[in-house]
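The other protein chains are all here in position, but one chain of the complex has been omitted.
The chains carry the letters A and B, assigned in the order they are written, with residues numbered from 1 in each.
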Amino acid sequence: MAVSAKTLDKTEYFYGHKACAGCGGSLAVRVALKVLGQNAVAVIPAGCMSAVGFNYPQLCFGNNAIISTFAGTASMLTGVEAGLRAQGITDFHAVGFAGDGGTADIGLQALSGAIDRNDDILYICYDNEAYMNTGIQKSSLTPFGAKTTTTPAGKNIHGNLKQKKNMFEIVAAHGIPYAATASVGYINDFMRKVEKAKNIKGTKYIHVLAPCPTGWGIKTDETVESAKEVVDCGLWYLAEFENGEFTLNHRPKEFTPVENYLKTQSRFRHLTEEDIEIIKRSRDAKWEYINKNFN
Amino acid sequence: MKPYLRDKVPTSFEEIPDNTAYEAGYLVTKNAGWRNVRPVIDTTRCIGCLNCYLYCPDGVIFEKDGKVSIDYDFCKGCGICSRICKLGAIRMEAEK
Partner (left out) sequence: MAKQVLSGNEAFAYGVRLARPQVVSAYPITPQTIVVEKLSEFVEDGSLKSEFIHVESEHSALSCAMGASSVGARAFTATSSQGLLYMAECLPYAAGGRFPIVMMNANRSTALPWNIYGDQRDSLSQLDSGWIQAYAENAQEALDLALMSFYIAEHKKVSTPFMANLDGFILTHTYEVVDIPTQEQADEFLPKFETENKMSLTEPKNLGFSAGPDTNIFFKYKEHVGILNAKEAIDEAERKFEKIFGRSYTGLTESYKTEDAEYILVTLGSISGLVKEIVDKLREKGEKVGLLRIRYMRPFPNEEIAKALKNAKSAAVLEKDISFGNEGAVYTNVNSALQKAGINIPVSNYIGGLGGRNISAEEIESIFDDLKTEESAVRFIGIGGEADGSQRKNA
């Protein structure tokens, strides 16, 4: 039976945490743990989720969980998995939850090593598109045009000038058994992917877009809508990589206006029509690539 | 196991562990004070679809008698549940 609200484990494993109200990252962690269940052994690097979940004596994970070094999510996961297996324990799921900075920047080397070894771990990147825990600095997953505290929007430079790093395809290029993109705006799709990953041997990677109301400048109740809108307007996509092939899971019939997505967020409010044109062009180029290469 | 509130706050020298390992899901503080607004369920409209439960970042909404209920000790009042409810069964009310 497909995992849904009705069939999902009723137990909460991430509870009482101090994440900002409306935090998309905490939603991704909470739901993934409910899919994985009690025997998830979680590794979370220094970052938002560890900062809000592990303040002794307020410990918010109901399952086994440990904070790793910022760069060490994947390598610690490797050790956790190997250590349990070496003791003859097999009934567990080693899962990592790292943000965009912890994954695409400082943790990329260790992640690449783990995928290369095909360690039996699930790595979930909750992507809120900047270093939120330190106060909204640009990461390599910050999208073009976004204002962060290290990419200010002024007269000369309109926020971040770089395109978002393509983590999904970088990971896929390793020949990983399973990789997927997801969004907390399409939570059923995300749950299905976690469920699928749970039953695959080897390294699994899920990249879930998870809005941060604080860093994006949206209202706390707009998290889920923004995460849905970004898919509907084509700036993010839901896909899987399996057996060497890419599959698109959701094809919007017609893109909703990019402006609607951008204009609700204060990080994009400064964008000019030219800037938005650049965003649209890169979206269209991406979809041209997807249409050509994805099933 | 769901993390839950405990009576004991182990912060003295004798009570803290010798290492950085402690019982999972040990809570000593609530989050209720964060709220400016609180979600209120209209049980006449709620059909128990559990969408609000699914999308709650804090996991404070739970199924109760075919409808839903809220753990106000840990609800931060973000309002996602209210926005997500297609039936308008959750309204946000100002905290007094």
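We take it that contacts are C-beta pairs under 8 Å (C-beta built on N, C-alpha and C of every residue); 3 or more make two chains touch, one makes a residue touch a chain.
Everything quoted here is computed from the prediction, not taken from an experiment.
Screening A:V3, A:A21 or A:A71 against the full complex identifies A:A71 as the residue touching the chain left out. Touch with the chain omitted from the figure is made, among A:V3, A:V43, A:M132 or A:V224, by A:V43. Remark: the residues of subunit A touching the chain excluded from display are 38-39, 41, 43, 50-51, 54-56, 59-69, 71-72, 74-87, 89, 91-92, 109-110, 112-113, 116-117. Seen from subunit B, the chain kept out of the figure touches residues 1, 11-13, 16, 18-26.
We take it that only the chains that are shown with their structure count from here on.
Annotation: 23 Å between the Cα-based centres of subunit A and subunit B.
Within the complex, the subunit A residues that touch subunit B are 5-6, 8, 10-19, 21-24, 26-27, 30-31, 38, 56-65, 184, 187-188, 213, 219-225. Residues of subunit B that touch subunit A in their complex: 1-5, 9-11, 16, 20, 22-31, 34, 49-51, 53-60, 62-63, 74, 76-80, 82-84.
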